[in-house]
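Working notes, beginning with the structure itself.
With one protein chain held back, the other chains of the complex are shown just where they sit.
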Amino acid sequence: MIYFDSDYTAGAHPEVLEALCVTNGEHTIGYGCDSYSENAKNLIRKACGLTDARVYLLVGGTQTNATVIDGVLARHEGVLAAQSGHIAVHESGAIEACGHKVLTLPHYQGKVKVTDVGAFIDEFYRDETYEHMVAPGMLYISFPTEYGTIYTLKELEDLSEVCHKADIPLYIDGARLAYGLAATEGDVTLQDIARLADIFYIGGTKVGALFGEAVVVTNPNLLHHFTPLIKQHGALMAKGRLLGVQFEALFRDGLYFEIGQKAVRQALAIKKAFVSRGYTAVVDSPTNQQFFLLPNTLIDHLRSNNISFETWGTRGEEQTTVRFVTGWATTESDIDALVALL
Amino acid sequence: MIYFDSDYTAGAHPEVLEALCVTNGEHTIGYGCDSYSENAKNLIRKACGLTDARVYLLVGGTQTNATVIDGVLARHEGVLAAQSGHIAVHESGAIEACGHKVLTLPHYQGKVKVTDVGAFIDEFYRDETYEHMVAPGMLYISFPTEYGTIYTLKELEDLSEVCHKADIPLYIDGARLAYGLAATEGDVTLQDIARLADIFYIGGTKVGALFGEAVVVTNPNLLHHFTPLIKQHGALMAKGRLLGVQFEALFRDGLYFEIGQKAVRQALAIKKAFVSRGYTAVVDSPTNQQFFLLPNTLIDHLRSNNISFETWGTRGEEQTTVRFVTGWATTESDIDALVALL
Amino acid sequence: MIYFDSDYTAGAHPEVLEALCVTNGEHTIGYGCDSYSENAKNLIRKACGLTDARVYLLVGGTQTNATVIDGVLARHEGVLAAQSGHIAVHESGAIEACGHKVLTLPHYQGKVKVTDVGAFIDEFYRDETYEHMVAPGMLYISFPTEYGTIYTLKELEDLSEVCHKADIPLYIDGARLAYGLAATEGDVTLQDIARLADIFYIGGTKVGALFGEAVVVTNPNLLHHFTPLIKQHGALMAKGRLLGVQFEALFRDGLYFEIGQKAVRQALAIKKAFVSRGYTAVVDSPTNQQFFLLPNTLIDHLRSNNISFETWGTRGEEQTTVRFVTGWATTESDIDALVALL
Partner (left out) sequence: MIYFDSDYTAGAHPEVLEALCVTNGEHTIGYGCDSYSENAKNLIRKACGLTDARVYLLVGGTQTNATVIDGVLARHEGVLAAQSGHIAVHESGAIEACGHKVLTLPHYQGKVKVTDVGAFIDEFYRDETYEHMVAPGMLYISFPTEYGTIYTLKELEDLSEVCHKADIPLYIDGARLAYGLAATEGDVTLQDIARLADIFYIGGTKVGALFGEAVVVTNPNLLHHFTPLIKQHGALMAKGRLLGVQFEALFRDGLYFEIGQKAVRQALAIKKAFVSRGYTAVVDSPTNQQFFLLPNTLIDHLRSNNISFETWGTRGEEQTTVRFVTGWATTESDIDALVALL
């Protein structure tokens, strides 16, 4: 079977696994106070072009979003997000469970528009009853989005500006950050993210780690006392060095970026193959997630030939939208086998 | 350096790590819906002597306690626990963050007394203002306790009875369960735990896994819709099979129990060595955690000879309480080296 | 000045105030355990045609909504509501502060459609990832709505049916219930509300009381242990009889319904006057709130002649939507004075 279901169906990239095996027998202090974690944080800071950002290593994405947002917002505030944002749809109400409303904005293939953000904030404070409503306390965006799309540098700069003018932080969910940075038509670097966001996280789970998300706090006014909050959210690993060891492997020699580049190259090859045969890419995604509208006959044909992938929404009468995802474990022969079946 | 600091300072037991390595390249469905997780749950049910208990695999202990307790309690209820209980002291307020009070009881070397539990419940409902107070909604105990002590079978039966008479569930935190079951002077089996508790968890992190706690729900009336709650608490791993693979390794051939037995044997050897030389065991612990009151001179002597261990509380003028902990990674030569220094 | 701003700008209906004055010097037990509260609850049960519903007296509407919804929902559930619903917009995030998402539905002049409710529930459970999403755990509607509109009996029956088929309770916010029941073109009685809703509240604050909302729980499976939850939400008055005395006055001889009927008659007179002069009623409201699109010149003319009312949204270039509200304190001469100015 060849899998294009998601980027978290296999284990860790071999180099990451190797690092875990090599260090397995060592004893270190717990809860992330070990030297592997310290080193990983330094490597991340260096990659971001930052000298004094605070870096925290957590386990999973929903957990990270809830812990960060809970730590940033005041009790009367909510978080702005696209209606399609992960926190708005697929986190089982984790943000609300912390006491905060997700204030949704229209989405454009997963992205928010700076004009919508600005208008929301303006209208909120022009409303005489605004103290009876939930104040916008931060902006959440994902890069790339849940649709595989990315923001341009100009768009990120504008979002950062509209947030800072309103004195609310910009938070970027980078669960698949490597794939967004690797988009060939993109112009955003990790340093740009680090410069424009107040907080963001570098996703490990979907980019070669067994698990792990690295939160980078560039705004020195935010998330003081974050460690007890991580503990309170059940996100502080006893064997914290497991996170350090993995992020060290990912950031020591650029492996994180290589995984992203390889997977995006493969995803675009898949896209090219489908489109050249006349199928529609329903989202113009430049990253490792590709969405196509395919005849059900083709879907069945591929699946009967051991190609595994997910439908996106329910199966249609004759055609259905499907998703193909590449990751560290996707091989060139996987791509060849798929293309040969089209 | 030889480490007796804790049972979570090293990585995974080699057999557990091997299982992760062997399965690393496979693709499976995410979020714990894979066959490794299913198999692990079956092995756990079998070990518990249960055929239809529900089993859930979570990542860490604080997370597990918060998710379970949040799922069990009604909004007006709190959880009874020893004043020394992990949820009362060392979880950064995770239970309160879910909206619930920890109702504390006196502790006796980490244990609660059934008479105290019964008296609390009786007095609560005899108080005319009880609707202005937090109702006891469940009982939390740890086995073994934070002091390494264990309950006898009779004590557990009595606690179970007093809870069920009051119609509140008994929840057992088994972060170090294997060590409690391995206590040579203990008379409690895993099947007893499964029979007497409404919910308990089998700790993996401190017993040979990289991470992982298996929640067993034996009471069919509790924790319906627990999966969305796990997700909401950020405790649902994307690569959920990592938990399944590890618990499979731990429960396939009894490795979980072997780790417990070995570590307890070693801990008792340490205890015997200290006591035979006239030092005081400040807790009468039959498990893998041992507490001694030692002269500071001996503490310094051991540490200067590469024996690493924690002080328990602050350093005294002349003597200090220390803790020695054994685990899967403790070797016989570690014990010999320690004993030779006494 | 003549006020049409809202139905909570004046104090209590004279009969209600009189009841408070007459009983002021008496001593009674606190927290609503007095005989006035007991009698008020009996009168409410009788008016509802119920013999054994539980009735609870709270202070304000937002408080009531938060306490009820918090008490009904399981941790993984949210509440369905119109996008224009009070809990979705104007309660400063009180529902989210209790940990629950407001799942919004399209609104049609404040009302939800039964087909939208049904479709939401169906689609939710057809989604394979539904355990990663917030489950619909109850339906909230307001009667009349925030736009002054009302549901027909058939609509309420359908909503009740779709809820009960999905095994979720129907909750009706009756902050202005008397005005909805008094709508001349309506066909819904208090007994209908009591028969179709699992929980509803009878608003006092906007219908002649100084404050107070009476929660009626008709579904015996819901809101057990509600008193400690009321206390926890800070909604349990020390001098609880104040609520009992007021609801007794409102329900002893039908005053509650008379206030509604009088105010609706007056509101319809206002509507007739505006419409007959060619102005547009922007909502077809049969209750005590009326919305008109008026030329700014007329708005200024009325205001300069001591007619006070609110604009609805921001002032337009030439025309603006305004709201006129009647209540217990609106007099016939108020209406005459207004009409004379048109």
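Going by the order they are written in, the chains are A, B and C; count residues from 1 in each one.
By our rule, contacts are C-beta pairs under 8 Å (C-beta built on N, C-alpha and C of every residue); 3 or more make two chains touch, one makes a residue touch a chain.
The structure presented is a predicted model; accordingly, all values stated were derived computationally and were not measured.
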Selected residue (touches chain absent from view) among A:11, A:99 or A:260: A:99
From B:97, B:268 or B:322, residue that would touch the chain that is not displayed: B:97
Footprint left on chain B by the chain that the document does not show: 75-76, 78, 89-93, 96-102, 126, 129, 131-134, 314
Residue ranges of chain A at the interface with the undisplayed chain: 31, 70-71, 74-76, 99, 131-135, 225, 227-229, 231-232
Footprint left on chain C by the chain that the document does not show: 1, 3, 5-6, 8-12, 14, 17, 20-21, 23-30, 59-64, 66-67, 91-94, 97, 205-206, 210-211, 228-229, 231-239, 242, 308, 329
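Criterion: only the chains that are shown with their structure count from here on.
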Distance from chain C to chain B - Cα centre to Cα centre, in angstrom: 50
Centre-to-centre distance between chain B and chain A (centres being mean Cα positions), rounded to whole Å: 34
Shared-contact residues (touching 2 or more other chains) in chain A: 91-93, 97
